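One protein chain omitted, others in place.
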């Protein structure tokens, strides 16, 4: 039971009755009570305004307002305290009204067993009150849990839909190059082309290109799932980024030449070496420059520039003279599975994961990546990252 | 429905008053295009587009072209609603790929019947083609 004593307010104008009821209450063996008494509803209301009570026992017949009025007042003030009404026999109507208005119990004064009943009635009323409170708490908890569950459910459904969309788009994107490889091989095996001829070589090149596309796609998917699972580990070393840029340009030159796109990259003397995972940074740069080539029309220019940003960071900017990106899409391009569906530029199928992988890899380097662009005026992709990689920052994140 | 004239919108909604047609409305081509660009599943695409030849900004024929460039809308039936009914406009609309057209006429009942007929024709035809396709799949 509750250790401290419970406060009972007794409203009874007959002093003898008051004394008897009080001593009856105090007879309770299950709970300690302290009884405060007053002689009118008005006095009771004053007391209730200033003191906390755990229970009210009130006579019906009182000077001025009566017990039912007190009950009304309690209801209108939304005071939730168990209330027991004392009535005389023949006053059944009052008793019923009291219960209807929320009293927990009524006791008949003329009952000879009254003073034996009182302590039990009081205990019982209080127990019932506690039970009601508990029930309300549980109901509230259940409601809150339901809301949380519904939210989680919605999230799961969204994720499930994302997964289905992903699977259907990827399965198509993977089957297309596979189909080209299959058909290329079939043409050779069926004797329709001879590998020793120019025709045959062209067909084999088609097969090779598509195998590369497939490999790139699968690598993207693997990187993506590693990143999603938080299992991507960086191997940090100190690298000269300018060498990496040179490598990227070298690797993509053939592709760029096909569209007569030229590169602009000026070497900077004494540019600091950066702490990074060279292989992953190369991957990011290749993706950015590769995109620039895709979305820049023939005879365009792609410029790569490096600069220091403050004392401890560097900036790398890949700028192109391509079609540009609409303002509302500048953030979206970095989202997973985002694919440009514009038909003005022919692009080969991809996973739509490239930029989101870049974003994650840059983030793992404690850097940021963002895009600046205007439709029709080219785009700039900017990476900013710290020169030194500190493990402590990792713990902060 | 892609229609900028409020009165016409009301007119068309009234003409098509029947419980089983779900009508979504756009004031101009761009907002319709932006909306449908985003859909990720075939089920989310409309079954038919009702298009006004004259729209603010991008004109009807251009809108039609662009809508058919959107994935899941590449073969959507498009019905044009015109006020003038000028032969040259209609010819241009057919060149661009309209499936049918209805001219707004003075008589509301006449307009309502024509519109319903054309729309129901295309919706039913697509439905029966769907059934024929799934039946032939059962055979093969």
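Letters A and B mark the chains in the order given here, with residues in each chain numbered from 1 onward.
Here, a contact is a pair of C-beta atoms (placed from the backbone, for glycine too) under 8 Å apart; a residue touches a chain by one contact, two chains touch by 3 or more.
The rule is simple: contacts and distances are computed from a predicted model.
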So one subunit is absent here. Using its UniProt record, which name fits best from "Formate dehydrogenase iron-sulfur subunit", "MoaD/ThiS family protein", "Response regulatory domain-containing protein" or "Oligopeptide transport ATP-binding protein OppD"? "Response regulatory domain-containing protein"
Chain not shown: contacting residue from A:32, A:137 or A:202: A:202
In the whole complex, what residues of chain B lie against the chain that is missing from view? 42, 45, 47, 65, 68-69, 71-72, 74-77, 91, 94-97, 99, 125-126, 129-130, 132-133
Touching the hidden chain in the full complex, which residues of chain A are there? Just list them. 172, 175-176, 178-180, 182-184, 186-187, 190, 192-193, 199, 202-203, 206, 209-210, 343-344, 346
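The working rule: only the chains that are shown with their structure count from here on.
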Which integer distance in Å separates the CA centroid of chain A from that of chain B? 40
